[in-house]
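One chain of protein is taken out of this complex; the other chains stay put.
Read from first to last, the chains carry the letters A and B; within each, the first residue is number 1.
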Amino acid sequence: MATYLLRRLGLAIITLLLLSVLIFFAGQVLPGDPARAILGPFASQSAVASLDHQLGVDRPLLTQYWSWISGAVHGNLGISYQYRSPVAPLLGAALVNSAKLAAFALVVIIPLGVIGGVVAALNVGRPADRLISLTGLSAATVPEFVTGIVVIVIFADGLKILPPSAAAGPGASFATQLRYLILPVVPLVFEFFGYIARITRASTIEALESDYTRTAVLKGLKRRVVIGRHVLRNSLLPTITVIATQTGYLIGGLVVVETLFNYPGVGRLLYNAATEKDFPMLEAGVLLIGAVYMTATLLADLLSTWLNPRLRTELSR
Amino acid sequence: MTTQTAGSGQHAASGAPPPLAVDGLDVTYRVRGSDRLAVRNVSFQVAANESYGLVGESGSGKSTVALALTRYLPPNGRVSAGTLSVYGQNPLGMGRAALRRYRSRTVSMVYQEPGRALNPSITVGRQVAEVYEVAGLSRADALDRTGELLGKVQIPDPRRVMARYPHQLSGGMAQRVVIAMAIAAEPSLLILDEPTTALDATVEAEVLELLAALRAEMNTSLLFISHNLAVIAKMCDRVGVLYAGELVEEGPARRVFDEPRHPYTVGLLRCIPQRGQRKDHGRLDSIPGFLPEPGQAPSGCIFAPRCLLAEQRCREAPPPAAVTGPGRISRCYLHAQAASLPRNTPVDLQLGPPPAGPEDPVVTVSELSKTFSSHGERVQALTGISLVLQRGETLGLVGESGSGKTTLARVLLGLIAPDRGGKIMLDGAELGPSIASRSRDQLKAVQIVFQNPDSALNRRHTVRQLISRPLTKLAGLSGAALRERLADLVRSVRMEDRQLALRPRQLSGGLKQRVAIARAFGGGPQIVVCDEPTSALDVSVQAAILNLLADLQAKEQVTYLFISHDLGLVRYLSDRIAVLYLGKLMEVGPTERVFGGPHHPYTEALLSAVPRLDGVATRIKLTGEIPSAADPPSGCVFHTRCPRRLPSGICESAEPPLTEAEPGHLLSCHIPIDQLAKLQARG
Partner (left out) sequence: MTDLAARPAEVSGRDARHAALPAWRLLLRRPAFIVGAVILIFWIVCAIFGTAIAPHDPTQPQLLATNQPLSAAHWFGTDQLGRDVFSRVIVGSRAILIVAPLATVLGTVLGTALGLALGYLGGVLDALVGRLVEALLALPAVIIIFLFIVAVGATSLTEIVVIGFIFTPLIARTVRSAVQVESQLDYLPAARLLGDGRARVMFAEILPNVMPTVLVEFTVRLGYAIFTVATLAFLGFGVDPSTPNWGSDIYANYGVIGAGYWWETLFPALAIASLVVAINLVADSIERVLAG
């Protein structure tokens, strides 16, 4: 088990390093001259050169990458061009806000998706299944900003029962914060309900059709016991991994939702960094998202390995 | 239908309802909007403590009957007519609670794949204990009873096994657990659906023996379902033969197999090599035609389109069930003449000249080994194999799973590179370790017919493309020469030109395998590896493929390496036999020597494990599990299971060399051959 953990961790770190090279390539190499990009086409050549020097981008590429990545490891993510202050604290504060939104979304999505998937599987081919599958599919593929606008039009603008922005203001109570987060969560729920329901449905159907379920039914067990003890135990395992991979996409969804609802999270920070060509902020943010994703999948992998007796016993050998 | 009760109604007189009575059962599947009858008007009864066999090929509906009895038909299936009665209870009319009680107490079922019948994420002990919990025992009591029960199905160290998960059990062990689960509630009726089909021969023998012992001990009736006639003959008192959803013949098992009274049973038995039948005794017979297409029942007898006895009336109205003897019925107008069913295949077989003496080797394999490494474990798949293939002969390769049969074939073909040090010579020239290192002529020389034609034929290509490929690529033909050779090849595998445009999925299993055979012969090979070429096929098709292989060998003078787990087939087709166990050669010799004995103790065990139609078997009991090839036993690899292990301890410490005990007969055993002869004569 320990060797597996180490191997899995090592792979995650290698992947993260690879990602950092990719990000560095996209952020430092492709755009050409950062100072020119910041100062615009009419700045003097000497001003550009001096800013380049100040930013350190006139050094050899490898040196730049090394100082960037070693800084990142120590929590020094560089200076934002846009805010003229270190990136790390800004990003940290935004991450906390995003985490609140994401956590609220996940708390709604996971039970809803899993229950939806199981209900669809138990009624396979019937209207309930069709309804859940088609709604899930359609909701999942409509971009978040479209769903977001529809709910704003209806609930904030039309019925005026919920605030159209997500930021509850400083010092707001938990309940108020929650109230402000309801509308932004809706597009995220729409987006991910379908994925989770779909995977749960597929794996539950597989378990329902399996020989071991037949064995359980023919033992004369109650349907409740067959489903709870024999079916779900096997069908929910794959769902864990899917939920983890979806957390990555969830952050992608945050960019749009936070922009639309004007919420001070990582997504909006990145969006602003992109429009302002604030590369240190953009790179650090993307790397951070990668790290969050890696951690989520790593945890999910460990959890599903631990829950799966086959993998668990193979590893403990 | 009136004659029906006369056939099997001996229980009706006793008053009490029989354990199982099926009357006029129809089961329909709804497929793509239309109904298809999978089981048609099937009636039979099983008496108390009786073991009743249902035998049939794929599509006969035998498993459907079992599913109907447990009321576990798939959602598109339903019982459309007829009644079921298990001790007077009708599962079809039960409410939920009654059905649960029926399933938990009255009927249990064991089926083919034990590994899949167990829940992968619950320990074995908990799964078995559930049966007792349903019956109302506390969890602790249930676990205690489970321990006793696992001991009863001869699982050593039950407490340890109970803590394990199913994937940690071997196939044979898992099937014991499933059987334990099925008998835990002491059901009145135990249904066994192909319970040993997925197991190796020696393990199958153990499981069958266990079932026989349990049956003697318990007060249970058995419904035993199998495609394997010999297993049914061994296990059952009475048998019903199913064909295309209809019960065509029924009677005491021994009588039915000795003296079949339905042309289908007659034909089926003629397809199987029996009592040491060999290819030089003549061809196997085969059954012409195909199963009727599902959903399309002929107006007359269901078997009439394939029956060489069929008359006008057979095609007009379905024959009634005629009583043909005590407790016997046959659904045939001509049951009296059934035995005189004309042969579909003439007996005469044009055998080529016998192999030109022992000294014309086409392939010489020396000191061949193959080690796989997976997950840091080294698995020795083959160890020091030395073997000669003579020109024009058939060498049969036998052994259980993990013995290395398929690995040996793949190394010979160049699909897997052997370990360094081994050598394969073809006609005096060394064969490269991989396909890339072999010349075109060498590639041409060694070809294969795979086990499963669905896997071996590219499903996107037409028959023409599939068969033409070796002709253009290996034989270098084009234009008129190509067309001529193609037509020739198609004729020689007895296919028709119009089938050239079809794709594999439009062909039946037998036809697909013919395409694969044509492809193997297209380039003009010297050696053809036949890797279980008929095991994916039904018995009635198998015979035709074996005949075809024999004919082609006579015509083309090729050498076969024939791999099969079916010893009857190997004996029928092979000139010599090589026996593998855990990657080592145990015995090589002429077929009749190897089968007739004296033979290696492993060969002896393998032979006696095979159930035979005539029911005569002197069983050598093998104990223990087949060891893992990753951790083979010391000394002789067979010593852990050998019933003839020497007390001196030499078997554990030293590996016996493969020595020539008689001319042409090599054995790897510490016991001298004359000793073996004495031991085996005593049985």
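What we mean here is this: a contact is a pair of C-beta atoms (placed from the backbone, for glycine too) under 8 Å apart; a residue touches a chain by one contact, two chains touch by 3 or more.
Just so it is clear, the structure is predicted and the values come from calculations on it, not from any experiment.
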> From the list B:223, B:413 or B:552, which touches the chain that is not on show?
Replying inline: B:413
> Which of B:49, B:401 or B:675 sits in contact with the chain that's absent?
Replying inline: B:401
> In the complete assembly, which of B:139, B:160, B:378 or B:440 touches the absent chain?
Replying inline: B:440
>> Can you tell me which of A:150, A:225 or A:311 touches the chain that was removed from the display?
In response: A:150
> Taking the entire complex into account, which one of B:470, B:568 or B:656 touches the absent chain?
Replying inline: B:470
>> In the complete complex, the non-displayed chain touches which residues of subunit B?
In response: 29, 31-32, 36, 38, 57-59, 61-64, 74, 76-77, 112, 194, 197-200, 227, 245, 293-294, 381, 400-402, 404-407, 410, 413-415, 435, 440, 443, 446-448, 450-452, 455-461, 469-470, 473-474, 505-508, 516, 519, 523, 532, 535-538, 565
> When the complex is taken as a whole, what residues of subunit A touch the one chain not shown?
Replying inline: 11, 14-16, 18-19, 22-23, 26-27, 30-31, 134, 137-138, 140-146, 149-150, 152-153, 157-158, 164, 245, 248-253, 255-256, 259-260, 270-271, 274-275, 277, 282-283, 286, 289-290, 293-294
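The rule is simple: only the chains that are shown with their structure count from here on.
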>> Based only on mean CA positions, could you tell me how far subunit A sits from subunit B in angstrom?
In response: 52
> Mind pulling up the subunit A residues that touch subunit B in the complex?
Replying inline: 125, 210-212, 214-223, 229-230, 233-234, 237, 307-310, 313
> Which of the residues in subunit B end up touching subunit A in this complex?
Replying inline: 70, 72, 75, 96, 100-105, 107-109, 111, 113, 116-123, 127, 130-131, 134, 165, 167-168, 178, 181, 185
